[in-house]
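Note that one protein chain is taken out, while the other chains of the complex remain in position.
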Amino acid sequence: MDTFLLQILNGLDKGSAYALIALGLTLIFGTLGVVNFAHGALFMIGAFCAVTLSRILNLSYETIDPEKKDFLGNPAVVKTTYVESWFGPEAGAWIIDWAVPLGILFAIPIMLLIGYVMERGLIKHFYKRPHADQILVTFGLAIVLQEVIKYFYGANPIPTPAPSAFKGSFDFGVLLGMDPNVIIYPYWRMIYFTFSLVVIGAVFSFLQFTTFGMVVRAGMADRETVGLLGINIDKRFTIMFGIAAAVAGLAGVMYTPINSPNYHMGMDFLVLSFVVVVVGGMGSLPGAVLAGFLLGILESFASMNWIKDILPGIDQIIIYLVAIIILLTRPRGLMGRKGVMEE
Amino acid sequence: MGILEVKNVGKRFGGLQALGDVNLSVAENTVHAIIGPNGAGKSTLLNVLVGKLIPDTGSVMFDGQSVLGRKPHEINQMGISRVFQTPEIFSDLTVLENVMIPCFAKRDGAYRMHAFETVEDEVDIVQKAEQMLLDVNMQDKLRMTASSLSRGDKRRLEMAMCLVQEPRLLLLDEPTAGMARADTNNTIDLLKEIKDSRDITMAIIEHDMHVVFSLAERITVLAQGTPLVEDTPENIKGHPKVQEAYLGQAHG
Amino acid sequence: MLGLNQKDTKFLLIVVALTLLTPFLTQPFAESSGLAQFNAGYPDLMQRFAIYGIFAIGFNILFGLTGYLSFGHAAFLGVGSYSAVWMMKLLTTNVIPGIILAIVVSGLFALLIGYVSLRRSGIYFSILTLALAQMSFNLAYSVLTPITNGETGLQLTLNDPRILGVTATPDGSIPATHLFGLEMKSSAQWEVFGHLFTFNVGYYFCAVMAIIAFYLSLRIFRSPFGMMLRAVKTNQTRMSYTGLNARPYTLAAFVISGMYAGLAGGLLASMDPLAGAERMQWTASGEVVIMTILGGAGTLMGPVLGAGFIKYFENIFSKINDGVLHGWFAFLPDGLEDFVVFLIHPFVGKGWHLTLGLLFMLVVTFLPGGLMEGGNRISRWYKNRRNKGTDTDEGTPHAPKSTPHVAE
């Protein structure tokens, strides 16, 4: 029982990242009809926004301290960050410590801009092209983006810790009257889960309750009619692309303390998030979110020891296995519409 | 006993009775039109005939064999061809290839792995296809890519693709929908020519009365999923029920 | 000849000539010249040109003709390699049994995967193939290690039985792969005017296989079967209302292209008896997609060109490092030299992926027909320029688009 609870927690947490990425992917597909293989790269760029901000905050001037020695025995160079010298050591240290949450503010404009540029500069030209072409050009873009990041940040993962206030973990088991240490969960992961719910809620209510969202939803259902009504749907779609990019980016920013970001983390998530989208049903936003959490939980269950004893290697393939089964039994995914993407 | 016998066919979509108790008999070598106002169930009926939909009740027999539960390609192999509202052709292929494919289907069945022959060596089929295209006056467009044809030519090509299989029953789904008057007349001429030149049964679903009355030998009027009347064009013209159905539709 | 019309015969002969002359064509620079590093005429790379050419030709039969985009084709390459290596471990290091088994096993595997995944089309098909192939890769890397030797890859050892061959040569090493005694790794070299040409048995074996593969693909393209596959791509509705069952056609195309991949895998193992699991990874499947598109999907020569292009990039372009760049731009003033090298640096050497990504984007955006279309456009432009003023342009308004798929 307790292990199940624990794995459901894990699954929800894993699922948060899947759901956020798949949500953006579906948003792009639903509004623009474009299959975006560069979406994982957007997630990765979001993560590197946090890295960049943390580097900016750590910009420092150098003074030579003759007392200390560096590794070669020369007088050591001591670095003091500008932030600390401006705001005082304590406030400065606090700002640096909170680099990841601050990264959200930093990432939103950047991701919106990247999304805008991507849509206007590239994706726009592919609306009328076959899906295969869209897959290919965005696949190329994904390679380019990750190589650019690698050029500037290297291949090694870069540690980007959460603020020290969120270190450690919370004991759920005690809350439920179990022994200590049975169900513990890190604070930051709980924050990530909550954050993803907030973002998902924000996107849904935005689509549900604003005029802008209504037009976009109408456009998702029937693009031509909305166009005939004299509404400039293209402009709105561009904004939607920006929003989708921002959702992926935010997912990336907040993910950095969970795993140190590296340049290929986008590709690691890409295949997975496509499986999520397809399982959810191409073009269905609730489907994407549902499938994200569902696959997260299934993946966590598959890593349980007794299941692995029965089916060795099941955790290696569970995601793919589920995708195959769902596609064969429910061809449009859990909540997909008919006739999407089958040209 | 007609070549196509529809008996007691009914089909529901959720709460909507799309077809209720349809009976229809199409006699061999006639042109039979099925008309009716929008939403009368014409398209549903057609989809039942080609195996795309399976009715809840009733039977559809073609030449003594049931077509129900068969896949579209199997029904075609029985001798039923279909013309669509918007021409369905192989737009990336040449006109000649478009017509050769049905020839192969007719000769070799639903599947044959003829991977090592060359197309050019299939002299019989090339000749047959060329002859067909000559019949529909497209002999000068053999090498054109189908997508670059005019709309009228696409319709002709689709007809040619169906006719070259020498089907025993040709189903036409609003063949003149969306056409200009001149094109419509051309199509009527083409169909007349076909009707006169070969032994073929045609079932036309149409709501352009001009087309129907120029071609059909018998007409079934469908309203709200059930056949209202079945008679010759002359009798249908003045039939009160028909007028009621159409006028009722027009009034609201 | 060989059941081909005159034009195709000529085409085939040109391909044969190009293939046989590869050791010369890939070695255009004298050994002592500074450009010698752009030579590609060494056995391993030439073999790869031929082998990946076969792989791409096969992939093109599926993707180029039917339009089904498989993202899992590398699995068949991997299965082919494993089968061939096992044959060399158990039976003999003669390559023939290995290659036959590779083709058979990957064909069966393709039948299985194709049967499952062809139940869906569009991106659903792509994801199914991707998922099935990734499953194969993950399992091969971990729990199937007894069969695949996991991370290291399946290799020949001195303990293998090799019941029809020898376990070890008299001098105590693993026997080399051979074709009835003709060792794959043996080469003759010819040195003339400072050029060094290498004629490798393995390469010529691959070349013959590639020519056969190409010939078969040419026949398929020109056959009624090929026409049906193109019909599948264009309009499946009309296909079924014409009395044709699309599924067996696509399945046959899938299996054929799987067998091509198996042949390629078997040849890889024959040239170098190791089968690594990475061969099956989805990025490897992505590579053959890129090859085919880059060269021109649906054309006969395109995929081969694409394969050659990518393998050249991977093996030659990736070796240009800063030292080489400085050598090239040494004639520039020092500051400028450094600046130029600084500008180029991210795109060459280990940055070759970046260049490849950019190039691929450009091709997909501006040249949807790939390099072949680029070539055609240039030659058409050239012809038009020559014909300017004379009205004997044979390109009537109808003709140019006539047969895009069978354009060589």
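Chains: A, B and C, in written order; residue numbering restarts at 1 for each.
Keep in mind that, in the parts below, a contact is a pair of C-beta atoms (placed from the backbone, for glycine too) under 8 Å apart; a residue touches a chain by one contact, two chains touch by 3 or more.
Here, contacts and distances are computed from a predicted model.
Colleague: Name the absent chain as its UniProt record does, using one of the following: "Nitrate reductase", "NADH-quinone oxidoreductase subunit N", "Substrate-binding protein" or "Sarcosine oxidase subunit gamma".
Modeller: Matching the unshown chain against "Nitrate reductase", "NADH-quinone oxidoreductase subunit N", "Substrate-binding protein" or "Sarcosine oxidase subunit gamma" yields "Substrate-binding protein".
Colleague: Given that one chain is not shown, what are the shown chains it touches?
Modeller: When the entire complex is considered, the left-out chain reaches A, C.
Colleague: Of C:Leu21, C:Ala188 or C:Ile378, which residue touches the hidden chain?
Modeller: Counting the whole complex, the residue in contact with the absent chain is C:Ala188.
Colleague: Name, in rising order, the residues on chain A that touch the hidden chain in the full complex.
Modeller: 2-3, 6-7, 9-11, 13-14, 17, 68, 70-72, 76, 150, 154-161, 167-169, 181-182, 184-186, 188-189, 257-260, 262, 264-265, 268-269, 299-300, 303-305, 308, 313, 315-316
Colleague: Contacts of chain C with the missing chain: which residues?
Modeller: Interface with the chain not displayed, on the chain C side: 30-32, 36-37, 39, 42-45, 48, 138, 141-143, 145, 149-153, 155-159, 168, 171-174, 176, 185-194, 196, 198, 272, 274, 276, 278-279, 315, 318-319, 321-324, 326-327, 349-350, 353.
The working rule: only the chains that are shown with their structure count from here on.
Colleague: If every chain is reduced to the average of its C-alpha atoms, which one ends up farthest from chain B?
Modeller: A
Colleague: Hey, how far is the Cα centre of chain A from the one of chain B, in Å?
Modeller: 52
Colleague: Counting in whole Å, what is the centre-to-centre distance of chain A and chain C, each centre being its mean C-alpha position?
Modeller: 35
Colleague: Show the residues in chain B shared as contacts by 2 or more other chains, in ascending order.
Modeller: Answer for chain B, listing residues that touch two or more other chains: there are none.
Colleague: In the complex of these two chains, what residues of chain C are touching chain A?
Modeller: Answer in residue numbers: 67, 69, 116, 119-124, 126-128, 130-132, 134-135, 138-139, 142-143, 282-283, 286, 289-290, 293, 346, 351, 353-354, 356-358, 360-361, 364-365, 368.
Colleague: Using the touch definition from the top, list the residues of chain C that touch chain B in their complex.
Modeller: The touching residues are 3-5, 219-220, 222-228, 230-231, 233-235, 237-245, 248-249, 252, 256, 398-399, 401-405.
Colleague: Can you list the chain A residues touching chain C in their complex?
Modeller: Residues in contact with chain C: 35, 122, 125-126, 129, 131-133, 135-137, 139-144, 147-148, 151, 267, 271, 274-275, 278, 282, 312-313, 316-317, 319-321, 323-324, 327-328, 331, 341-343.
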